[in-house]
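Omission of a single protein chain aside, the complex is shown with its protein chains in their original locations.
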Amino acid sequence: MTVKPAVQTANWCGQSIERFEDAALLTGRGRYIDDLGVRPDTLHAAILRSPHPHATIRRIDTTDALKLPGVAAVLTGADVVKLSAPLTVGVRAPVQCWPIAVDRVRYAGEPVAVVVAVDRYVAEDALELIDVDYEPLQALVDPMQSLSSNVLLHDALKSNVASDRTFRYGDPEAAFAKAAHRVSVEIKYPRNSCTPIETYGVVAEYEPGEDSYDVLANFMGPFTMHAVMARSLKVPGNRFRLRTPPDSGGSFGVKQGVFPYIVLIALCARVAARPVKWIEDRLEHLAASVSATGRATRLEAAVEADGRVTALRYDQVEDVGAHIRAPEPATLYRMQGNLTGAYAIRNVAVRNRVVLTNKTPSGLNRGFGGPQLYYALERLMQRVAVELYLDPLDVIRCNLVPSGAFPYRTASGGLLDSGDYPAAVAKAVDEGGLAELCKRRDSARAAGKLYGIGLTAVVEPSVSNMGYVTAVLTPQERRKAGPKNGAQATATVAVDPSGSVTVHIASVPQGQGHRTVAAQVTADVLGLAPKDVRVVGEMDTSRDAWSIASGNYSSRFAAAVCGAVHLAAMQMKGKLARNAAAQLNVPADEIEFVGGKVGARGNPDNAIPFGRLAAASHWAPGTMPDGAQALRETVFWSPPQLEAPGELDETNSSLCHGFIFDFCGVEIDRITGALRIDKYVTMHDCGTVLHPGMVAGQINGGFAHALGAAVYEEFAYSDDGAFLSGTFADYLVPTATEVPEPLILHVETPSPFTPLGAKGVGEGNCMSTPVCIANAVADALGIASINLPLTPKRLAPLIAERKP
Amino acid sequence: MPRLSAGRRHTVRVTLNGRAVEGEAEPRMLLTDFLRHVLGSTGTHVGCEHGVCGACTIDIDGAPARACLTLAVQADGATIRTVEGLAPEPGRLSVLQDAFRRHHALQCGFCTAGILMSLDIYLRDTPSPTEQDVREFLGGHLCRCTGYVPIVAAALDAAQKLRGVARDA
Partner (left out) sequence: MKPAKFDYLRAGSLAEAHEALAAEGPDASVIAGGQTLVPLLSMRMARPRLLVDIMHVEELSRISVQDNAIRVGAAVRQAALLGWPELAKRQPLLAHALPWIGHAQTRTRGTVCGSAALADPSAEIPLILVALRGEIELSSGKAKRRIAAADFFTGLMSTAREDHELVEAVRFPCAHHGEGHAFREFARRHGDFAIVACAAISDANGTRLAIGGVADRPLAQDFGTLDGSALDDALQDFAMELEAREDLNATAGQRRDLVRQIGRLTIEEARACRV
């Protein structure tokens, strides 16, 4: 894993070079939002939050708080309504979503008032002086109960169902009518979150002379939200400047959810007429930042005698919490193109209902839709095997999209770009030692142990189609609203007067090493070493090239952003080649870029240093051939495959589809119900690997998140809506003693749709691992129905039931 | 020491990474806030302020400790080392830091300072830990990015290198 000497070209990609980010991060010189200097007159915000899950606010008295020395302002819902507009929601429904409670609180932790004061300590003192008169209402916790309850969260909606859509692909009725068997599962997928170790942070300023906001926040995109925020602040986009700090302490989707707070703190700055800073604390984060959706699913399959599934029927009830906060209900629709997973199933019926409950609003979270969908689908495949007395591996194999079928159009309109699923499975079974694992199970069971094996196959979608969420609208509604599609990725490659190269990316890295990989990609094109290229990762909407798809989500970096970097570097290279051609007297297509030099192919003496050539556009623009001034190349790239959802709701929700096949062996302690992972094997096809160390990092990190979701983590609520997971002593994140090392295997089938052949790899294990472990537990205990998390509290009674 | 009254600021003196420094703090100020916002040492991070995540772990008088569970006034007179004090000189990394870089033992880096401080002391006191030892010791830290695999590898690698250094010395 060491850096090779800086002479080769075109092979930096694929090497695990050391990261450029690390020297600063390892020595305490990171620049996270709370590390950066602020203007001397900056004030600090603290937020009063509702202790009730559901209540009417009769009155808020802020008099005493305002009297406390050091307090500059107190904002409540009334102020926010006066100064802003509601946050746009993604469904056609008469609901309003505000960043603070207006007249009513709908989840424990919902902001009720904000104090702005000289420091955070004083601001928290003032929170205690605010008097709120609540009239508690009945809280709805269970989404199924919400469906039919007379208690309403949003009265204008007249029910708690914000959207109810059905979809029909192929001929599911006929397939079910013909089927030899029907197999079904019912799932309740819990709420959880990836909880980055750095919490949210916002620093906002307002300039009344220009009616403009300038905000620094550890937001991660997508920048569709920029439009939502600007609209809420009632300014055009050019008066809402959003910047991100150079470093961010992890996100995993979660920091998308800072956006309502950006609006709220921006309004505080406006009211206080001074810059305002807010750093969320961990209690706020757990109670009220964001959660993955919970989901109740009933999934039924039509199955032939040999285990082939011919049709699926989904009934999904999505628990988005108290508000449909943008981009929800995207969790439900992100997987629309791959509802059939890795399988060639041609008939699908779907009913999707989006339901409001008295819980924290949901939003992006690693895996986004995948964990919920695949938990049902892969539990179903395991049940098919059990009910038909088949080997679960055979059931997976006989349903896989066959080799040679790519690109493969799924029943629901997804286009699986590339892969060879049967080959990947065969390799994993062989190299991962499934046969030995089965023997291990036999001997463990012979020794009286509770041991089980689970298997899973999934496709990992990446590079989201910005239009997929419009699948929640009917085709008529979509026609009216105008098409939404694509996934603009952008990158800029610039040379400066010294002839050195700077790359700007709009991927808002959250710790994944984007600056290093973008440098590798650029270096390969320009014949430089990665260390010669500097990459700027922070973003500024007033200065940088960006679009709505910019940001750090849907595992789009390697596939889309690096592709854009590559294309921008190629464009730069093309111009430089023309300049070099003029100077070296050879045709441009005979110019090569090698080892920091630009020269004539085959004639090493006829060359000039890259820096000198690159600088010339600044120093002697007049000598450049027409249109070949190579100063700054910006590329916007959007894949043509990402079309808007069609008239029959066919939806290609993602550009790339990696493939994952996992299996594991688990043992459950008979006395305690504690679960131990004995072995875990995970096979990935993420296309071209740009940096093996970082790919391993994504897989190991995703696996740990998935293990957390499978065994430890849950945002738990009592029946009356009280939040029970308010600290890191209640919301249990796995540590080094809980997370085993998975065996990681790879096959590489490059994506034909991305410039470098890469596909996303950041989220796959969050989709495959929870259900793989659950399948193993179901095998160990011989049970049909099992929900997450697989805690001793849940497993112990199941063990007891088994006893003779 | 006299009784320090609430709401007033008092001088707190510490030795921070070998240098005598001082700043003002109310009795209620957490050591994390004092280090970061009074003394300007932002390398120590805050992830939970209730002692679980370990991001704020620093060396207080030779032992790893949570800065967020310590009041600045409690630390008056203490000798403190933070991540800023680990590298032998600017532009160079310690053996442990270098192992972290080579093993990709950090992604976002937010948990890293605390883990480095913990391990720096641990490897001094426990030169030949097993993998299980390291994992148990790391149980006092949360990392959301790495899955711990490369952190454990980096710690074991650094231990080996440090043993080599100790032998050669």
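For clarity, chains are labelled A and B in written order, and residue numbers in each chain start from 1.
The rule is simple: contacts are C-beta pairs under 8 Å (C-beta built on N, C-alpha and C of every residue); 3 or more make two chains touch, one makes a residue touch a chain.
Everything numeric in this text was worked out from a predicted model, so none of it was measured.
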(Q) Given the contact rule set out at the top, which of the displayed chains would the hidden chain touch in the full complex? (A) A, B
Q: Looking beyond the chains shown, say which of B:39, B:65 or B:83 touches the absent one.
A: B:65
(Q) Which candidate, B:26, B:98, B:120 or B:157, sits in contact with the chain we can't see? (A) B:26
**Q.** Which of A:106, A:231, A:282 or A:478 contacts the chain that the document leaves out
**A.** A:282
Q: For the chain that's not shown, point to the residue among A:125, A:378 or A:544 touching it.
A: A:125
Q) Out of A:481, A:620, A:648 or A:724, which touches the unshown chain? A) A:724
Q) Considering the entire assembly, which residues of chain B contact the chain that has been omitted? A) 1, 3-7, 26-28, 30, 33, 49-51, 54, 57, 60, 63-66, 68-71, 73-74, 76, 118, 122, 136-137, 139-141
**Q.** Hidden partner chain, residues of chain A it touches
**A.** 120-121, 124-125, 128, 281-283, 671-674, 712, 716, 724-725, 729-730, 732, 734-735, 737-738, 791-793, 796-797, 800
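The rule is short, and it goes like this: only the chains that are shown with their structure count from here on.
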Q | Interchain centroid distance [CA atoms averaged], chain A/chain B, Å | A | 30
Q. Across the complex, what residues on chain A touch chain B?
A. 1-2, 16, 18-19, 21-23, 25-30, 32, 34-35, 121, 194-199, 247-250, 252, 281-282, 510-513, 693-694, 696-697, 699-705, 727-729, 733, 735-737, 739, 741
**Q.** Complex interface listing, chain B residues touching chain A
**A.** 26, 28-29, 36, 41-50, 52-53, 55, 82-84, 86-87, 93, 97, 100-104, 106-113, 116, 134-136, 138-152
